[in-house]
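Would you mind keeping the following structure in view while I ask a few things?
Note that one protein chain of the assembly has been removed; the remaining protein chains are unaltered in position.
For subunit A:
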Amino acid sequence: MKNSVYKKSWLFLLAALLLFVLAACTNDTTSEDTETEQPETTDEGTEEAGSGEISGQLEIQYFVGGYGDEWWKTVIEDFKKAYPDVEVIEHAGPDINTEMNTRWISNDPPDVVYIDGNGSSETQMISEGQLMDISEWAKGITMENGTPLLDSFISPAEELDGGKIYSLPLVFDTWGVWYDGNWFEEQGWEAPTDFDSWIESMKTIKEEAGIAPFITTGQYAQYFQRGVLYPAFAAAGGEELLNNLSNGVVEAWESEEALEVMKKVEKIVDEGLVDEGFAAYSHTQSQMNFLLHKNAYIPVGFWLPNEMINDTPEGFEYSFVPTPMNDSGNPMALIPDIRPVAIAQEADNPEAAKAFLEFIFTEKYAQAFAESTGAIMNLKNIDLSANNNVPSFLKGINEMINNPGAIQIYERNTPVDAKEQEINVEITNEIKLQIVEILMGRIDAEEFVQRMTNKAKELRGS
C-alpha cells in the first residue's frame, strides 16, 4: 500500500516536471514559430522588393526617452498608409535596448534600429558588424527638392573605412547651457556670449540672488563632460584637439590648450559659482533645482524641456545658449550629439527598411519632429520660424545652426578600431572621475591634466 503511494507520488512529481518543461518548451516553440515566420515573409519581401514592390514584415526598434514616441507613432502610421503591404512591428520603450539585446546576440535583429539611450552604442555595433553598409544606396537618395540626402544633413553621415556609411544621422541634438529667459529678463541679467561674460553673469547672479548659479549632476559626470568640456576643448583647439583629448592622445593632454580649458573650469570653482551639493545629485534632481531657481545655469541637451515638462513651473521660459567657454571674439562651439538610424546587417526585410528610412527624411517630418520632441531633425534649411508649435529656443538655435557666425559646429568622432575604442571608454571614465574632483575643488587644473596625461600614457603603454 505504502509502496503504491510512493509510486504514485513519484509519478505525480515526474508528470508535474514534464508539464513544467513542456510548458516552457511550448512558450519557446511559440516564439520560435514567430521567429521562423519572419524569414518566410522576408523572402517574400525580398523577392517582391526585387520586382519593385515593398511588402512583408518590417521590424522597427526605437528607444523612447526624452523625445517621447509621438513622432515615431506618426511616421509609422503614415508609412503604413503609403505601404499597405508592409506589416510594421514596433519594438519601443525606455528599456528597449536591453529588451532586444538577446535578439541582437542571436543574430535575429529587427530591420531598422534607432540608436539612442542606455545600452546602445553605434560604434560598438559597427565594429561588431551589426549594421549594414548602406553607402551605395544612400548616395542615390534625393530629397523632395532634388538635393541628395547626404548633402542635406546639418551634421554629415559619418564615413568610415574609406567611405562606408552604416547609419543616417536622424536627430541633431547638442549640449549647451540652459537658463530661464523670463527670470533673466525680470532681473535684467544678460545671457552670456563668451567665457568672460559668463563668469561676470554668474558672479552677478550669485550676488543678487544669493545662490550658487551653476549646477550639474555629479552622479552622471558625462553631463559636464559633454555639456561643458567638449565645447570648451573644441573652442580652444578645434576638432583635432577635441577628438585627440577624448580619444586619449598623450600630446593633446600635455598641450597648453587643454590646461587653459581646465584653468577656466578651476576659475568657475574658485569663484564659488558651483552648487556645493552637485556631487550628490542625479540629473533629474539637478534639473529640478534648476527649475526651482536654486541655480541659474545647467548644462543639458535639447531634451531638457520635454523631460521636465510635468515639473516646469508656470512662467518658466527654457532658454538655451551654446556653452560659452569660448574666448571673447571667438564663436561659441557646438558639438552635435547625433542619434542615428540604421539597418541591421542581418535585417530580414532590408528593402522595406530602406523604404522606411527614405520615407522619414522629409521636411514634413522634420517639422513634426521639432514640434513633438523639442529637438531638431538633422536636416538643413528647414524653416521652423513660421511653425507656431515649435518652442522659441529651438527656432533660435535652428536659425543659428543654419546661419553660422556666432557659433561654430565641430564634429566629434569616436574611433571604430577596437583598441582605440577601448582607450576612448577608459579615458571617458577617467575624465568623469576627475571632473568630480576638480568641481569639488579637491584638485586644480594642473593636477587634472597631469592625471589625464598619466592615464593616457598608461593606456597607450608609453
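Throughout what follows, a residue touches a chain if its C-beta (ideal position, glycine included) is under 8 Å from a C-beta of that chain, and two chains touch if they have at least 3 such contacts; residues count from 1.
Here is the rule we use: contacts and distances are computed from a predicted model.
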Chain not present in the shown complex, as UniProt names it (candidates "Sugar ABC transporter permease", "Sarcosine oxidase subunit beta", "Copper chaperone NosL" or "3-isopropylmalate dehydratase large subunit") = "Sugar ABC transporter permease"
By the document's definition of touch, the residue of A:90, A:239 or A:437 touching the omitted chain is A:437
Using the definition of touch stated at the top, determine which of A:110, A:169, A:218 or A:248 touches the missing chain.
-> A:218
Contacting the left-out chain in the complete assembly, out of A:278, A:303, A:393 or A:410 = A:278
Over the whole complex, note the residues of subunit A touching the chain we left out.
-> 2-3, 6, 9-10, 13, 17, 98, 101, 104-107, 118-119, 121, 124-125, 128-130, 218-221, 276-282, 285, 289, 294, 425, 429, 433, 436-437, 440, 442
